[in-house]
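First the structure, in the form of structure tokens, and then the observations on it.
Note that one protein chain of the assembly has been removed; the remaining protein chains are unaltered in position.
Letters are used for the chains, namely A and B, taken in the order the chains are written, and counting of residues starts over at 1 for each.
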Amino acid sequence: MIVWYEQLLGATVPALMAAAFLIPIMTLATKCAKLYHYYASTIAAFAALSTVLTYKYVVDNGTLVYFFGGWFPPVGIIYEVDQFSALLGAVTGTVMLAVTVYSRWYLGDHEGVAWYYTMLLGLEAGMLGSLYTGDVFNLFVMLEVMSVSAYGLVAYHRRTKEAVEAALKYSLIGATATTIYFLALLFIYGSFGTLNMADIALRVSTSAGLPIGRFVPQNPGLISLGASIALALSLWVFMVKSAVFPTHFWLPDAHPAAPSPVSAALSGLFVNVGLYAIARFIHTIFGGYSGIDTTVQALSYSLLILGGVSAIIASTAMITQYDIKRLIAYSTVMHTGLIASAIALGTPEGMYAATYHITTHAVGKALLFLSAGALVKVMGSRYLSDLSGAQKYAPVASAGALMAAMSLIGLPPFGGFFSKLALYKAFVDAGQVWMVAVILVSSALALMAYMKLVHTMFFRLPKTEAPERVTAPANAAMIALIIGIIVLGVLYPLINQYFITSGASVLDRLGYISAAVRALTSYFGGGA
Amino acid sequence: MNWVELLLYLFAVAVFPGFVFLSLLGTFTEWIERKVAARAQNRMGPTYVGPMGLLQPIADILKLLWAKELVISRGFSWRVTLFLVSTGVMALSASTLLMPISPIRLSTPLDSLVLVYVLFYSTLGFLAIGFSSPSPFGVVGSSRMLSIVCVVEPAAAISIYAISAALTGMGTASVSEAMTAQVGLQQSPALVLGGVSLFLVMMAKSLLKPFDIPEAETEVAGGVVADVGGPLLGMFRILHDMEAAFLALLLTLLVLRGPYPFSYADPLGWVLIGVKFVLVVLAATTLSASLGRLRIEQGVALLGKHSLLASIAALGAAALNYYVVA
Partner (left out) sequence: MVDPGTLGLIFSVTALVGGLILAVIVAVTKRGVRETEPYLCGESEADFSDSISPSATEVQWGLEKTLSSWVSFVRTKIHTGVIDDWWSLMIAWAAILLIVSVVRGWVWP
């Protein structure tokens, strides 16, 4: 018995993929750019609706499990969506809708529009698939889907040297990372004989496994070593994907080189997948395993410290930037560092803070990149000093950039204040008081960088007449995100609860396992 | 929150200890500063309005507020700047509700950090006024102010948090409760270090002498307001005075322990608060009158060493006391 919401969940990612690969076929028939704009916006609207409905269903009814093609785990691939992945999925879906609508103005009649949307929809499919999947190998596939789309999108302006260089660097680092993740999968399969997340979690805690499975662990010592190595390797990979300190170098090159809507998707959403995977691996899958408890602790602690280092280094780099998009890209490194530190705490407060901050950062950063993109396109330059007086020509984009910057600094009543407060509370309650100083100092350095932006946009006089104006749909996309960043703050007393439960669901290992077991038993129509 | 509480809240924000009280206290602070600076230079200082010229700053500000607005034809919208400065004033007014002198006290865990973020509105007003003026002096003033703010804001935040945490516990860290908490000997290192840091923060934020770097090279007034006049300048003066008074009051109540050894219920305690407040302002202004201005990088470095590092040391002392000793 499969009901409509499960169908919807199961359909979302394959439908996005199919829609993406339909575009190259469509190019054989028509080259009309307008068609692709409407087509991609429709698909993105469907994805936004479906992800939000999925989140609503998961909030009301608990973790949702879907067997692909009716194949049961551990043989088949399952989607297991708890509140954490559903919330991130909903954020991804809605922000991607804004990004897609905005792309219509940004790209116009550019010749490569069809290929752009192929990769953009592929990126969305990959991100949603990575967030929803309950299978570590499927995660690998979806990471590849999302990363390969991202490499292509970074190289979209293929006639500029900068984009090609950035895409090359990015793809070299990214491909190495995904390959190493494959290596980690070998260790996982060798140790546990399964690739299903719930199954692994069950085996590491009880060494029993799902009702269906024939693997019996022979040598506990070797399994612990294998799991430990797998965890270390995958942590490295996910740190690359989420750009935490020693593995973040590709980001400040790659994100600014991409077209601005893509930068918004990469900086606001792409890095979330890495953070999500870190949380999932450290807490849900390997969290309760006595054999590698010490490894998890050591890795968590190093992640905590590196997150702090990341924030300080990135905020220092921010103050000297003269390229608006590069400045914002460094800010992404800073915020992912803070979120990674919060995830590393492993406390309910830490996960609540991380979830809240991921959400406010995703909306704020997407807004900042979209606004910056509008300013860059309108003023015709990425240099901060050439953007002077931009508020006269692009008022909505300037207001958006201002509000996003204020939210990222943490000024109340924008969303960023409340998520930063949650971060403070999490670090203080976990006894990591030094992180309070780290957040404050890095925010102050970021303030300097954002004030450069605000200064040039609002307070300087325009030098030249701007050739272009922002159209209504693009403005609407930015206004929607502005409303989002205000709502995330002003409605704090109402929405707070959702972030608490979403964060807690990562730490609820038993709930994650039992949801899979329950789905399996009900699938076979009876108790097992 | 019923409507009686709402009215009381509005009264507290608008009158006591909010806008009216704090702005009067601010003009009094400015009077002390001007008097001390004048005496140090063998001048009289304000004498004309009120006894000993006590009402002179009020007269100055009222004159400015009722003056004609001077609008420079191609500058940034002065209405928006006025709004930003007013927001800073009201943020300061609202923040006084954390103090025990307020008829209603709002107190929550971690309100020390909330206070710092709300106070940032006043900094924003300071910065906006210089950046928005078309004069290069105003922009230079604000950019120097910004460099100082980047060191002073975290220093203020960390020291307020550290003191609150030392007195009320790491997880609570309520500045409101810290003002009435008992102090033991083991909390004093955090209190002293945080106090030193906060004192420097107060001097830097009130643009007192070694840190009045935004004024360098403009030599007119106030650096950031080199080319600002009329009501906007009046509002800026109110904001500047209120911020100085607020920080001095915070130092008095948080670091110098307010009415100690009396209590808030005792009239003598209130007298003592007044005495301590005047002493704090006198100390800052005397220091200011006897020092010369620093260069920008010297000033930022000095603040970094003696304010930011002191605040981090205070945080360390508080953490040591909380996790190791207690």
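In the analysis below, contacts are C-beta pairs under 8 Å (C-beta built on N, C-alpha and C of every residue); 3 or more make two chains touch, one makes a residue touch a chain.
These numbers come from a predicted model, not from an experiment.
Trainee: Quick one: which of B:59, B:90 or B:287 touches the chain that's been left out?
Mentor: B:90
Trainee: Which of these, B:56, B:123 or B:143, touches the one chain of the complex that we don't see?
Mentor: B:143
Trainee: Using the definition of touch stated at the top, determine which of A:231, A:405 or A:477 touches the missing chain.
Mentor: Touching the chain that is not displayed is residue A:231.
Trainee: Which candidate, A:246, A:380, A:395 or A:467, sits in contact with the chain we can't see?
Mentor: Answering carefully, the residue with contact to the hidden chain is A:246.
Trainee: List the chain A residues touching the unshown chain?
Mentor: These residues touch the chain not displayed: 169, 172-173, 180, 220-221, 224-229, 231-233, 235-236, 239-240, 246-247, 249-250, 252-253, 290-292, 294-295, 298-299, 302, 313, 316-317, 319-320, 322, 383-385, 387-388, 411-413, 417-418, 421-422, 425, 445, 448-449, 451-453, 455-456, 460-461, 489-490, 492-493, 496.
Trainee: State which residues belonging to chain B touch the missing partner chain.
Mentor: 13-14, 19, 65-75, 79, 82-91, 93-95, 106-111, 113-114, 117-118, 121, 134-137, 139-140, 142-144, 146-148, 150-151, 213, 218, 220, 226-227, 230-231, 234-235, 296-297, 300-301, 304
In this section, only the chains that are shown with their structure count from here on.
Trainee: Taking each chain's centre as its mean C-alpha position, how far apart are chain A and chain B in Å?
Mentor: So the centre of chain A lies 40 Å away from the centre of chain B.
Trainee: List the residues on chain B that touch chain A in their complex, please.
Mentor: Residue list for chain B touching chain A: 74, 76, 109-110, 113-114, 116-118, 120-121, 124, 127-128, 131-132, 134, 139, 146-147, 149-151, 153-154, 157-158, 161, 165, 170-171, 173, 308, 312, 315, 318-319, 323.
Trainee: In the complex of these two chains, what residues of chain A are touching chain B?
Mentor: Touching chain B: residues 409-412, 417, 420-421, 424-425, 428-429, 431, 433-434, 436-437, 440-441, 443-445, 447-448, 451, 454-455, 458-459, 461 of chain A.
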